[in-house]
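Report on the following structure.
All protein chains of the complex are present and in place, except for one that has been dropped.
Letters A, B and C name the chains as they come in the text, with residue numbers starting at 1 for each one.
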Amino acid sequence: MTFSAYVAVVGGSNPSDDELGAAHAIGYELARRGALVVCGGLSGVMEAVCAGAKEGGGTTVGLLPGDDRAAANRFVDVALATGLGEARNTIVARAVDVVVAVGGEFGTLSEIAFALRAGTPVVGLGTWELRRRGRPVDAIVAASSPRDAVETALRLARGR
Amino acid sequence: MTFSAYVAVVGGSNPSDDELGAAHAIGYELARRGALVVCGGLSGVMEAVCAGAKEGGGTTVGLLPGDDRAAANRFVDVALATGLGEARNTIVARAVDVVVAVGGEFGTLSEIAFALRAGTPVVGLGTWELRRRGRPVDAIVAASSPRDAVETALRLARGR
Amino acid sequence: MTFSAYVAVVGGSNPSDDELGAAHAIGYELARRGALVVCGGLSGVMEAVCAGAKEGGGTTVGLLPGDDRAAANRFVDVALATGLGEARNTIVARAVDVVVAVGGEFGTLSEIAFALRAGTPVVGLGTWELRRRGRPVDAIVAASSPRDAVETALRLARGR
Partner (left out) sequence: MTFSAYVAVVGGSNPSDDELGAAHAIGYELARRGALVVCGGLSGVMEAVCAGAKEGGGTTVGLLPGDDRAAANRFVDVALATGLGEARNTIVARAVDVVVAVGGEFGTLSEIAFALRAGTPVVGLGTWELRRRGRPVDAIVAASSPRDAVETALRLARGR
């Protein structure tokens, strides 16, 4: 079992339909391209990306905040109950070659921030935009579509 | 030993002189108002806020990423070597009533994000500004001065 | 991808030849019986169990203490760099249905203790024996052979 890259796909548990569709397409495409899909294992974007990845014949890992792996969505192959609460976000962000963020709330922002802190590149699709003292900080690479997000992510993963 | 509030002051290890001055003033004022100052325990903003807090007669806690508490700055009273790496940021953000962010890089952003995720209010002074899909997200309460940051933080802490 | 059980196999990085042989046999047998093998991902017992599991056609997960998944042994399918240091032992112990301990030093003892604390059953083969105030505490189920360890572990996993 080898993978072309480890890619985390992060996003909220209450996404829009567009975000769900994008997450599904990203998961599918990542799987077709041989990447391991890592996520938080729960619902929303996490479930959509896993569903897409399984449809594409891929493998999915869910890093759960709680103690019970039964909380994982049904498209997670390897469900790891960390018992660490939200601190599991630091593992999601660190364990991969690149992070793709789709929409998302504050939990997603924490995963983006941890990835950037660890030097892991981040690709964003309709997600957070960062500014400091009135000026944009171009740390998140904006993608124009799910396919572009996957292309960009895999290119950045190879560059590491 | 009782405290009016637990306040984390977060910021980068390579701050500007203005940020150092602000952090010192915030630490001093928090101490005068009876708050416990919690930080990451290292240099830069973390050291300045601890120096200010000690000058103000307060108590300081440093949550260190590494294994050796000798890494703490000399103004830390209680230095806890967590051995968790950057995951210690999740504790800094969660253990307090309110977070004050002064400038800062991606590590600071992760502390802000974790605090917001946990429902801990965040006061900012010249720090990150958040936007999503082209629109500002007003989750960080902007302060106009170190004194205002302390006033706002203690007011938000009481409201919890 | 579904598994009959999640089983952690834990043990030291400087095992005896007997322990290495036992770990290999346990990994092989677990894989043949459809279990997912979880371990710390490094050398010694961790490498031997992964090698056995791959020979048996199974899947292996390595939860690494450091930041770099290149540290994983070459028989790990899914290598997760947690960045948590030894605190990653708490995940190894908690994420599974049952723990099998083969020999081992203090790190292994910490995984045993965490599993018992979490209510996860532990099977031991030539590993730690626990006593308190002069009396044995029969918390670790002793196995007489690698095959017996696997049988016992899978039986205990089903009972949960």
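In this text, contacts are C-beta pairs under 8 Å (C-beta built on N, C-alpha and C of every residue); 3 or more make two chains touch, one makes a residue touch a chain.
Since the model is a prediction, treat every value here as computed from it, not as a measurement.
Chain C meets the missing chain through residues 84-87, 89-91, 94, 105-107, 109-110, 112-114, 116-118, 126-134, 139. Where chain A meets the missing chain, the touching residues are 67, 83-87. Remark: the residues of chain B touching the chain excluded from display are 1, 6, 36, 38, 59, 61, 63, 67, 69, 77-78, 80-84, 90-91, 94-95, 118.
Heads up, the rule we're going with is that only the chains that are shown with their structure count from here on.
Once the centre of each chain is set as its mean CA position, chain B and chain C turn out to be 40 Å apart. Shown for chain A are the residues that touch two or more other chains, namely 84, 90-91, 94, 118.
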